[in-house]
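This part shows chain A:
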Amino acid sequence: MKIIGLIITVVTGALLFYAAGDFPAWSDPASPASTYLSPHFIEKTMEETSVPNIVTAVLADYRSFDTMFETAVIFSAGVVCFFLLRISRREDEEPETRYYRHVLTGVTIQLKEGHKMPPSADFERIDSMWTPPDLIIKTGCRLLIPFVQLFGLYVIAHGHHSPGGGFQGGVILGASVILLAISHDLRTAVRRMSEKLIGILCAAGVLIYACTGALCLLLKLNFLDYSALAGILHVDPITARSHGILMVEIGVGIAVLATMIWIYNNISSAGRYRQGL
Partner candidate 1 sequence: MNMETIISIKPLLAVLVSLLVVPILVLSGKRPNVREACTFLAAGIKFLIVLSMVPVILNGTQIVYTIAEVIPGVAIKLRVDSFGMLFALVSSSLWIVTSAYSIGYMRKLKEHSQTRYFCFFALALSATIGVAFSANLLTLYLFYEMLSFATYPLVTHHQDHEARSSGRKYLLYIVGTSIGFVLPAMLISYSLAGTLDFSSQGFLAGTGSKPLIGLLCFMFLFGFAKAAIMPFHSWLPAAMVAPTPVSALLHAVAVVKVGVFCVARVLTGVFGTDLLFSLNLNVPIIYIASFTIMAGSLIALSQDNLKRLLAFSTIAQLSYIVLGIGLLSPKGMTGGMLHIAMHAFGKITLFFCAGAIFVATGKKNISEMIGIGRRMPVTMAAFFIGSLSIIGMPPCGGFISKWYLVLGTLEAHQLPILFVLLTSSLLNAAYFMPFVYKAFFCRPEDAMFESRVQEAPAFCVVPLVITALISVILLFYPQPFLRLAKMMVQSITGV
Partner candidate 2 sequence: MTDLISMVVAKYNYWIYITLMMIGLYAIIAKNNLVKKIVGMNIFQTAIILFYVSIGVKKGATIPILEHGHGPDAHHVVHAVDYINPLPHVLMLTAIVVGVATLGVALALAIRVYNNYNTLEEDEILAQIREK
């Protein structure tokens, strides 16, 4: 297998090296890629969409259809991870002995033969292999998370004017919740954002995107032609495009946020949703 791999690699590499001879040199301003479409984007974006960040404009308007499916890709990855890994309560063999820890004192109680603890804020369920989370990390993260989230929201909202947008912001938001799951445990994170909520948010995010497009369709223009929204938003069509971009960016943010958490939850606990990593 190693030799075959080597042969394939060498052959493919040779082909690619051979072909690269005809490419324009690096950072050549006269290359076809830089002279054909990109001048139009750079020079016309502002007047056509009134968004200074050209990447955002191309991403969420000129090529918004791509981006919708990009969001759908992320969403489907979330669904696939859930579909493959999540072990439903019916199939999951509960361990015979359960452990509960008194949060304040740290006393651990062991219950046998499927007995359950009545729900109580004083006790938390733990796995048999449990290591106490470090107090400094726990507290540090707690302090950090709100700021991370705030930053995430900023990145989404400011995507029109600076690097950023739904994907970047969504990932930051998702990371904040994942940080919580890492610094505490998965159960804590799931208590904050239940599985059902995440599942619905995931779809809802993409749905916001697709519905924005479908709304344009209902308003007698083509799918994702945001200028159709001008009538509803009471602005001129070009500003409507800018607003449309914001709407879909929010959708993207929600979808990415939820999917990141969903994938993390499923993979880190192998679908059992216990303590996690």
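The candidate set was assembled so that all candidates are chains of the complex that A comes from, given by their letters.
The rule is short, and it goes like this: contacts are C-beta pairs under 8 Å (C-beta built on N, C-alpha and C of every residue); 3 or more make two chains touch, one makes a residue touch a chain; residues count from 1.
Please read these numbers as outputs of a predicted model, since none were measured by experiment.
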Identify which of the numbered candidates 1 or 2 touches chain A in this complex. 2
Looking at the complex, which residues from chain A come into contact with candidate 2? 1-2, 4-6, 8-10, 12-13, 16-17, 20-21, 23, 25-29, 31, 33-34, 37-39, 41-43, 45-47, 51-55, 58-59, 63, 66-67, 70-71, 73-74, 76-78, 80-81, 84-85, 161-163, 167, 263, 266-267, 270-271
